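Just passing along the structure, written as structure tokens.
With one protein chain withheld, the remaining protein chains of the complex are depicted in position.
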Amino acid sequence: MKQDGLTIPGLLVASLVGLILVAALLDGRGAHATPGEERLFLPDAKYLKPMLIGFHGVAADLLWIRTVQYVGTHVETDRKFPQLAKALNLATSLDPHFLEPYRFGGLYLLYLARQPQAAVSLLEKGAAANPGRWELPHDLGRYYYLEAHDYARSREWWERAATLPGRPDYLPRFVARLYAETDHRETALELWSEIYRTAQNDSVRSLALQEIERLKAGSSEGPLGL
Amino acid sequence: MTVAAIALNTFREAVRDRILYAILIFALVMLAGSTILVTISVGGEVKIIKDLGLACISIFGTLIAIFLGIGLVSKEIERRTLYTIITKPIHRYQFILGKYLGLVLTLLVNVAVMALGLLGLAYLWEGVSSVRLFLAVLFIFLELMLVTALALLFSAFSSPTLSAIFTLSLFVAGHLSGDLRLFAARFGGAVTKLSAETLYFLLPNLSRLNFKDQAVHGFGVDGGSMGLSFLYAIFHIAALVLAAMAIFERRDFK
Partner (left out) sequence: MNAIETEKLGKEHRTGFWRKRVCALSQLDLTVAEGEVFGYLGPNGAGKTTTLKLLMGLLRPTSGDARLLGRPLGDVRAKQQIGFLPEQPSFYDYLTGRELLDFFGQLVGLDRSLRRERVERLARQLRIESALELQIRKYSKGMLQRLGLAQALLNDPRLVLLDEPMSGLDPLGRREVRDLLLRLKSEGRTVFFSSHIIPDVEVVCDRVGILVGGRLVAQGPLDEILLARIASIEVTASQVPPEIMGELDHLLVTRPVSRGEQLLLTVRDEGALAELVARLVEAKAAIHAILPHRESLEEYFLRHVEPREV
């Protein structure tokens, strides 16, 4: 009995040492280093949603958190985001009224992954699913204004956003300026300041800061060459 | 012989429990149902069958592991059936090992039935048998063994209800522990980082045993990582079972 009392703790310590060793080796190999990669293969929302038996909201949250990690990791490494659009699409399909994936996802797709087409369709999907929210038409207008320089489309979206409750004060002013077709630099500065103010994430914030400084310096070249 | 006798008796208890059959039948119905689901899909049939099949094995296996595991020891104490067992000429650790292996055997049979169903379906659709799918099932089984060891450990010192709560929490935390560490590394202060790092090493990192995606999409699997993941699971299971033995060794049975 005494002998067993000694061997069980002994074996226990040995297996804990082995455990930590193997865990460290595994981390070293980077087999599953980034949890984002593990979920690289995203099922179709059509099949996934019924299987989540009512927990699709939570699933969308988790997926969004993972996506943010995924973006964060790749910003520091290869700056390639092959799964980003798909992940955002899935998260927004699981919970169509969850705005952050549309808004920040849109920014990621535009400025990090450089997939404007994907960004526009994501935001359009959001605007269609949330007709009462000003944020998505606002972001679409911003895209057309800042990136596509398609001022007519920009005005269309912003006019729509300006009619919705809770919209920022500057929106009617922007619409007015667009009708007058003047002072694009001032508008761009205000837009980027707003992005800087509401950013919840370092990579977005530093991007906005760069843009603001560039605009103040009077340069016309974007940081990402856009 | 003692351990085998206890293991076989534990297996017999599970086999005589109707809950087990209910879970198994439900799992097989779900598997069969996936073939109906794919008829309304456009493309990706085999992927859907594999995704659903692996999910089924994982979910229903976990249900069995937790719901039978939490009672492994505590139910014996509660019903006082333990008194006539450990007063027989056996060591207490033999009892723990026997109970654990008995439930593992039960899981093995259940996973085998479900896996045969899945591999059969995949073969019918694809015409080739998938080694990767088999490997994914093997790692699901390792995960189930680990969850069972967790349940056993809690069962050695707390009630079934508490054990269920602890095991479920650790199961969820185990799947998120990678995120936890990443999150702490990104945002936390020194204390947060240290505690997250400690938790990360203590919590079972169950995502390390997840090879479902590789199986479904047929990516190359790095043999070295797989081997290490296998060892990782084995060491974790050994540590949990030994901890359960150490606790059980000093328990009083009032």
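For clarity, chains are labelled A and B in written order, and residue numbers in each chain start from 1.
The working rule: a residue touches a chain if its C-beta (ideal position, glycine included) is under 8 Å from a C-beta of that chain, and two chains touch if they have at least 3 such contacts.
Small disclaimer: the values here were computed from a predicted structure and weren't measured.
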Original post:
Which is it among B:M1, B:I36 or B:V191 that touches the chain not included here?
Top reply: B:M1
**OP:** Return the single residue from B:L28, B:I85 or B:A173 that touches the missing chain.
**Re:** B:I85
Original post:
If the missing chain were put back, which residues of subunit B would it touch?
Top reply: 1-2, 5-6, 9, 12-13, 16-17, 79-81, 83-91, 250, 252-254
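Throughout what follows, only the chains that are shown with their structure count from here on.
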**OP:** Find the geometric centre of each of subunit A and subunit B from their Cα atoms only, then give the gap between the two centres in Å, rounded to an integer.
**Re:** 34
Original post:
Across the complex, what residues on subunit B touch subunit A?
Top reply: 37, 41, 44, 48, 51-52, 55, 91-93, 178-179, 182-183, 186, 201, 205, 207-208, 210, 213, 216-217, 222, 224-225, 228-229, 231-232, 235-236, 238-239, 242-243, 245-246, 249
Original post:
Considering the complex alone, what residue numbers of subunit A touch subunit B?
Top reply: 1, 4-5, 8-9, 11-12, 15-16, 18-20, 22-23, 25-26, 29, 31-32, 34-35, 38-41, 43-44, 46-47, 51, 65-66, 69, 72-73
